[in-house]
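Quick notes on the structure that follows.
Complex shown without one protein chain; remaining protein chains in place.
Lettered A, B and C in written order, each chain numbered from 1.
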Amino acid sequence: MSLLKVEDVFKLFPVRPDIFGRAKKFVHAVDGVSFSVEEGEIFGVIGESGCGKTTLARLIVGLIDYDRGSIKIKGEEVSEVKRLDVERFRRTVQMVPQDPVMAFNPRKTIKHFLTRPLLLHGGLGREEAVSRAHQLLEEVSLTPADFFLDRYPHELSVGQRQRVLIARALSLNPDLLVADEPVSYLDVSVRGQIINLLKEVHKKRRITVLLISHDLSVVYHLCSRIAVMYLGKVVEILDARDLFSKSLHPYTQALVSSFSVGFGISRGERIVLKGEVPSPIEPPSGCRFHPRCSFATDVCRKLEPKPLFSDGRLVACHLYDRL
Amino acid sequence: MSAEYDFKSFLLIKVVRSFVMVFIILTIGFLLIHLAPGDPIEFILGGAGFYTPEFIASVRERFGLDKPIHEKFVIYVLNFLRGELGYSYVFGLPVVEVIAARVPPTLLLMGTQLVLVIVVGSLLGILAASRPHSKLDYLVSSLSVAGISMPIFWLGLLLIFLFSVSLGLFPAQGMTSLRVTGWWEGFLDLLSHLFLPTLTLFLINLGLVTRTVRTSMLEALRSEFVVAARAKGLPERRVLFRHAFRNSLTPLITLIGLQLGWLLSGAVIVETVFAWPGMGRLLFTSIGSRDYPVVMGIFLLVSTAVVVSNLITELLYAYVDPRIRRAK
Amino acid sequence: MVREFWLRFRRNRAAVFGVLTLAALSLFSLFAIAFSRYGPFELAADPFKPPSLQHPFGTDDLGRDIFVQSAYGLAITLMVGAATAVLGGLIGIIVGSVSGYFRGALANATTAIIEIFQSLPLFFLVLVIISFFGSSITNTILALGLTLWASTARIQRGQVMTVKNLTFVEMSKLVGEKEYNILIREILPNSVQPSIVNIAYTASIAIVVESGLAFLGLGDPRMMSLGFIIGNARLFFFQAWWMGLLPGILLFLTILSLNLVSDGLNEVLNPRRS
Partner (left out) sequence: MNDAVLRVEGLSTYYYTDKGVVRAVDGVDLVVGENEVVGVVGESGCGKSTLAASVMRLLQPPAKIVKGSIFFRNVNLLELPEEEMRKIRGKKISMIFQNPASYLNPLLTVEEQMVESMTLHLRISKQEAASRAVNILEKLGISAPDTVIKYYPHQLSGGMKQRVMIGMAISCNPELVLADEPTTALDPTIQVQILEQLLELRKNLGLSMVVITHDLGVAKAICDKIYVMYAGKIVEEGKVGDVFNRPLHPYTYGLLESALSVYEKDRPAKFIDGAPPKLVEEIKGCYFANRCFNKVDRCLIEYPHPSFKNGRKVYCWNPVGD
């Protein structure tokens, strides 16, 4: 059963209102996105900056509201649960944020940071909450836990802070964990720790994870399936094992090629895309990728490709079977 | 998402806002007149005892004082738009004429002083910021904070004592001497009268400008495009002026443009100390002689001037910064 | 946190000098008032007596003791500064926080009010109010407090708008923290520092305005004020230099110390500088 089902979701942000505050233009941040995440899987979303992946994460955890479409977690509409039973909603889905520096109130200790959600929900007393926090720190291998409970965030390294953020997200035993770029602030030599921790947590808790990242290697390593986003749309969904060798969409191929530059992991010529990502305020007609695609034809310029399914994967490209 | 406006709307918003501001200031003036103890006719005529009852009645009618309050307000606003602010009780003339005669001396004083302060203050600020923590920087910074902390009237008195009483170099009172012949002598006479009040205002505001420029320059000099400019091998002077100073202009414009009211209040005191025949001195004497129409008139005029200068400031921002001007 | 603040503040020698001077000035004024043999308006000796052991600051045109006058004036000056700072500071922080945190009509209205008050020529408004409603110390403090809050509010508003978008505030929302808790516990403690700096600056502005009014003869006639003493001295400057000089130094020192303390606070508290 799918734990998370995203169907045709739209989120537009108004820009440059006129003097009466009416917006004439919109950033098409998330523009008709659909996918579903099975229970217990780690599902990845990749894309470059401005493709809408972070907005998508914020929509799913309910930090912002979607304009149209439907997001269901365990069969329940997010907008509904959020309105009717916000307590339960918070216990259903939690997030690990991107920036481990700004995610902490600099004036509060780790103890406060970890016990606060437990005190707000779950009806625990102070002492119980502290002992839960203790366990959580041990779960993310921050030991001795007592030492870390009394620290202020700035006394911890970036990697340690990232562990605390994971612990906090797990504190309410959510069914779905959304991790937004969990390792992008970390140096290469310590990234592996957090990657392994996420894997471990996933395995032990059987928790479903939505992993958002611009880093292909991380997504490849951790996920079972991957959605590739470009300018607010999902252009391809594929099995992670196919990412480096069997992707169908020309954008995915270019992304793969540019990411593994130097390491020679991708086969064949390095693909250099022309031009840059167009503005999400006025996305191109037809296929959004056509101005940068070297295969683009007239159809691509005029007609938006319908997402096609084949062998359980999705690709939104007019030409995928001809490439 | 923060609201970004295109430049035309931006302009329009600012102009509309300025009109609203003037309207609000008028309302405040109206409320003050009507809330203050005493008959509002006094605010228009001054002491009512000098006029015949018929005349008072006619003025009452003209200013709609016999009408209900909202009509009074409309008449008041319309009068303002026509430039009718009542009559000065002391001078027996329309307030507008009384004030208009006093505007040029104030403009002369403020203008001279502002030009000097902006030039010298900017240079000192740039100099101090280009050598942070040097002796020069400490000296400039200390003098700035001392200047800002100096009560303006006290400084004026000290300067009078020094230049006028002890050294006998410059006159301490007024704008012109009585017996002067020829335009050249007249000009020199004016300059010598201008010296002390200008110096007083200059010294006070110099600290303000220097500090502002120093702080914003320090920030600009820390920015990465300054590093890039240095990496291009540009001479330090060019880095300072073309790259850093241009980028640190906004706070200076803010200081001058948005603090006009504050700068003018210094002028009131200085004009009083040096008996300079400007608006500030007029305000002071009018308060003393309870010439309410003039007091209110000056308040409205100064407030409107401040609103206009705020508007000009916004336009200057756009002139300095293409990111505002060229927002597509 | 307090300890850390003090350790950093202590390094700014000028600011420490400011704190010490303010303390010394307050003590001076308290003791001088407590032990003075005359009131500020009382005729103590012959007119125009230069400073002596008997009358350290000399006497004025009526024979009043300027030392005693200055002590009273200083007390009033400090009080006006403190009262305005508290009144204006509270209004500023509350209005600024509301206008920065909430969205919609409430935010728009408060923002407009802040803008209006910011572009009113404060000194002139206070002048008009006082000349229409009479000069009393309460009127002065009220007029100052009710107009000097706007800059604080604008700063507070900007800070709140920055801080409320920081990730840690979202993190609180994510675990279901209540709105007022977020505003009071998360945002306020992390946004109020620049406002505190500004409040310290408004205290010195209040003192400048109050002394200016008193100098012009628009102060409270029942209260001695440093500005009033200097205003009075102005008429006799040629024959009795001491009448204005020493009170002027006191006034200058007060404003200077306040500004130095504000600068010190700015260095320690303003996030943009560290």
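By our rule, a contact is a pair of C-beta atoms (placed from the backbone, for glycine too) under 8 Å apart; a residue touches a chain by one contact, two chains touch by 3 or more.
Because the structure is a prediction, the values reported are computed rather than measured.
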| item | value |
| --- | --- |
| Omitted chain's touching partners, listed by label | A, B |
| Contacting the left-out chain in the complete assembly, out of B:Glu84, B:Asp137, B:Glu219 or B:Asp321 | B:Asp321 |
| Candidate in contact with the missing chain, chosen from A:His28, A:Arg168, A:Arg191 or A:His318 | A:Arg191 |
| Absent chain, residues of subunit B that touch it | 133, 222-225, 227-235, 238, 242-243, 246-247, 320-323, 326, 328 |
| Interface residues of subunit A (partner: the chain not displayed) | 48-49, 157, 159, 187-193, 195-196, 199, 214, 216-218, 220-221, 240-241, 244, 254-255, 257-263, 265, 270-273, 276-277, 292 |
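Basically, only the chains that are shown with their structure count from here on.
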| item | value |
| --- | --- |
| Taking each chain's C-alpha mean as its centre, the one farthest from subunit C | A |
| Subunit B-subunit C separation of Cα centroids, rounded to whole Å | 22 |
| Separation of mean Cα positions, subunit B and subunit A [Å, integer] | 55 |
| CA centroid of subunit A to CA centroid of subunit C, Å | 51 |
| Residues on subunit C engaged by subunit B in the complex (per definition of touch) | 14, 115-116, 118-125, 127-129, 131-133, 204, 208-209, 211-212, 215-218, 227, 230-231, 233-234, 237-238, 241, 244, 248, 251-252, 255-256, 258-260, 263, 272 |
| Subunit C residues touching subunit A - in the complex, by the definition given at the top | 1, 166-168, 170-177, 186, 189-190 |
| Residues on subunit A engaged by subunit C in the complex (per definition of touch) | 61, 63, 86-87, 90, 94-95, 97-99, 102-107, 116-117, 120-121, 168, 172 |
